[in-house]
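Excluded from the complex is one protein chain; the other protein chains are retained at their positions.
Labels A and B are assigned to the chains in the order they are written; within every chain, residues are numbered from 1.
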Amino acid sequence: MNVTVLAKFVPNPTGTPSLGPDNLLIRDAGDGALDPGDEYGLELALQLVEAGGGEVTVVSMGPAEALAGVQRGLAMGAHRGVLVTDASLRGADALVTARVLAAAVGRIDYDLVIAGVESTDGYTGTMPATLAELLGVAAVTAVRKLEPDGDDFRAERQTESGYDVLTAPKPALITVTAGATQPRYPSLKGIMAAKSKPVETVSAADLGVSDLTPTQTVAAVTDAPAKAGGEIVTGDDAVARIADLLADAKVI
Amino acid sequence: MALLRAARPAARTAEPGARARRELAHVLGQRKLFQKALPGVMHAFIFWGFLVLFPTIIEAMLAIVDDGRSLPVIGQAPWFLFVVDLFATLVAVGVAIAFYIRKVQRPDRFRGSHMEEADKILLAILGIVATLLLWNATKIALGQTLHPGAEPVANALSNLFGTGQPTETLERVFVWSHVLIVLSFLAYLPKSKHLHIITAAPNVYFAKNGPRGRLEPERIDLEASEEDLRFGVATAKDLSKKQLLDLFSCTECGRCQEVCPAWNTGKPLSPKLLIMDIRDAVVAIDPTGTVELQPLVPNAVTDEVVWDCVTCGACVRECPVDIEHVDTIVDLRRNLVMAESRFPTEAGTMLRGVEGPNENPWGQPASARTDWIGDIPVRVLAAGDPAPEYLFWVGCAGAFDDRAKKTTQSVARLLNAAGVDWAVLGGRERCTGDPARRMGHEYLFQMLAEQNVATFADAGITKVVATCAHCFNTLANEYPDYGANLEVVHHTELLSHLLSERKLLTTAGANGTVTYHDACYLGRHNGRFDAPRDVLGSTGLTATEMERARERSFCCGAGGARMWMEEDGDARINDTRFAEAAGTGADTLAVACPYCFVMLDDAAKAAGSEMRVADVATLLAEATLGEPTARP
Partner (left out) sequence: MGATWVYAEVTPDGAHPSALELLTKARGLGGEVAAVALGPGASSTAKELGEHGATMVYASDDQAFADRPGRTAAHTLHALAGQHSPSLILFPGTYEGRDVAGCLQALTGSTLMANATDVESSSRARTEILGGTKIVDVNLAGPEPRLVLVRPKSFPPEPSGGTAEVVAVDAVTPPGATATVVERHAEAASGPKLEEANVVIAGGRGLGGPEPFAMLDDLAAAIGGAAVGASRAAVDAGWVPYAYQVGQTGKTVKPDVYIAAGISGALQHVVGMKGAKRIVAINKDADAPILKIADLGVVGDLFQIVPALTEEVRRRASS
């Protein structure tokens, strides 16, 4: 079974990201990393091919620095990588991303495409479903467990009240949750081996994708009113204050 | 021997003078054996006896070939006869003590040792000296000795024998028995733990010079071809000559096991059993090479054993023959981490944090490294700034952990009060790599060491003060291997110095009692015992010592990257140590390392104890600057 894993290179996932003068996220500050949310999918992919044979391909779209994210995937054990990098892709929205990735993924033989549920920087969470439709394959999102089952996959999908079990014929696309796997830490042997694994760097033009016009543009960025953060309460209204915060956070 | 020849070399020949001195102290002087009084006496009697009695073996052999012949020159000298008689008796006494220890005292440290084998050897030794004494007694009875009075014991025994033919026969029987027992003993030696009489002396000679806290670097060049790369120890053939010698020097005495924090809290690791198990694996190597070598982990020792170690070095410190258990464990870890990527999963967060963009074990933003400063006047070195006299190496714990931050702040205030020219690197500081190195990730450590050394060079740093015992050890002992040329002091040393120079004056005169917990990487690994005690002494607090103190301090449980792992077993190491501290009745437990601080303070809270845990620096700051003694 061949698995293609989508890997996003994100700005320092634990730091405070910042916006450039063009109101786009600064993506080349030199402290980027593979999106931690993508490591769960990589781990699942590796487990699947370790159990059933085949190859794992890491596909990423991003600045030239994103090569580091691809290499992280290769160090974990993926077999080869594809990096789509193109100055014209800066500021690409989810639709452009999906189109580019569809073209990149479509050139590879795969039984399964795996993505994270949402990225750590943009947390849009819609791109994989768009991509699946563009690829013409079945999609199961928010998967916490996946098993190949003959010509199908059997997936446990996280729901708000529990989980559903779905079957999807191969080839398929899934997104995996943080609870799905425990990503491995690449060994040094893996890091060394990664250096000799093939990585193909392509541009949008190489992939034949021409319409790169984003349909969303930032009109204005303003500072949010400072949160009342750091407030300490002691009195009788403490309970009401917590309940207010829960309501404000839109969880009750 | 073939094994030893084929093994990886160990660079352990430098400073032969220091090695020779250690040989004299540890081998001839039996210094480490005397760490335990009765077993020390026991072993010294037997060991010194054997050294002295060596000529008598030759004498007995001569006597077999040529009846009545003795050693030239000394053979009939009264002093020689006396010495032989005395030491043969002492050996017999030593054997008796040994049996008393093993059969009556039965200390727990022998659990897992080969007891029957030891009994056989002790009986053989007893046989050797008994036959010697009896042989000498028969010679006295037969009038072959010129100075029977020089041999009081043999002389007394000679009363058992007549002067006739039976005694002549017995004389032959004793001398033959003596030689045969000696020969069988020699034949049995290589198969037994008694091989140590051959291997111990070289093992002591080739032991580590300098601070024990320094690990041997393992250079990793990712550009090298894969065959040239070695990641620690995977199979028996990866062991260094010293590591092999360690295995065959082990006497199974169990002194290491007795002091091991892991073993003492119900974990599977015993340093003794580790050495024995690896030795068994080495002995079982198929010399023809047709049977493929199995990895040592998990075949000889389990993964759990390898990860239980806190690298506190108590075992190494106790070992009478200078076995270096910790180095072997770290070498096993190196293979597990770098080649196999196999380690307790929860520690992965630390490795990711250290290697990640923020380069600290907690993955905290590098920009938060100066958050502790608050309103304290602190010079943060920007690129190109003039170098301070002392760089205060804050460390990740000192920068991010709320408890350790208090220590950092106390030190900063004290340095200001004493007028020291100091500064911090702020966001340019990164993990020293110690936790990665103790985990076995030598490459990650190497990268961090090289980067930090470059930062030091860039900033023109020559003197460093560190509050973290682990940072201190790494900067002082390990960074020189990566090109650093620094004078590194621990904050307790600098504070002690400032007090003695009267740059700091205690005014407040604290009341109460305090007990000090020696951090392994400050004390046992680096011999810094007095500075923290001196500082405490100046605070006005009344000091009381725990039973296990100084060289024999018991770890807090956080060393060896255990800080980043979950702990199983009957008891937790930090709880065990805290209970000992609380047992002193002191109201404050002083620490000098942020790891100890976190571990022991957690234990205090878990125990619901009122005992306060605080760094030496904070206690001094309170006594010197009259800082509020707010409880954490």
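Quick note on the criterion: a residue touches a chain if its C-beta (ideal position, glycine included) is under 8 Å from a C-beta of that chain, and two chains touch if they have at least 3 such contacts.
These numbers come from a predicted model, not from an experiment.
Looking at the complex as a whole, the chain kept out of the display touches A, B.
Checked against the full complex, the one of A:N12, A:T85, A:T141 or A:S187 touching the unshown chain is A:T141. Note on the undisplayed chain: of the listed residues A:G32, A:G69 or A:P128, the one touching it is A:P128. On the side of subunit B, the interface with the absent chain consists of residues 346-347, 349-350, 361-364, 397, 400-403, 564-567, 572, 598, 602, 605-606, 630, 632, using the contact rule stated above. As for the chain not pictured, it touches subunit A at residues 16-19, 23, 93-95, 98, 122-134, 136-142, 144, 154-155, 158-169, 172, 177-179, 215-224, 227-234, 238-243, 245-247, 249-252.
Here is the rule we use: only the chains that are shown with their structure count from here on.
Subunit A and subunit B, compared by their mean Cα positions, are separated by 48 Å.
The part of subunit B that touches subunit A in the complex is made up of residues 220, 222, 226, 229, 231, 337-341, 343, 345, 348, 351-352, 356-358, 363-367, 441, 443. In the complex of the two chains, the subunit A residues touching subunit B come out as 12, 14-16, 31-33, 182, 184-192, 195.
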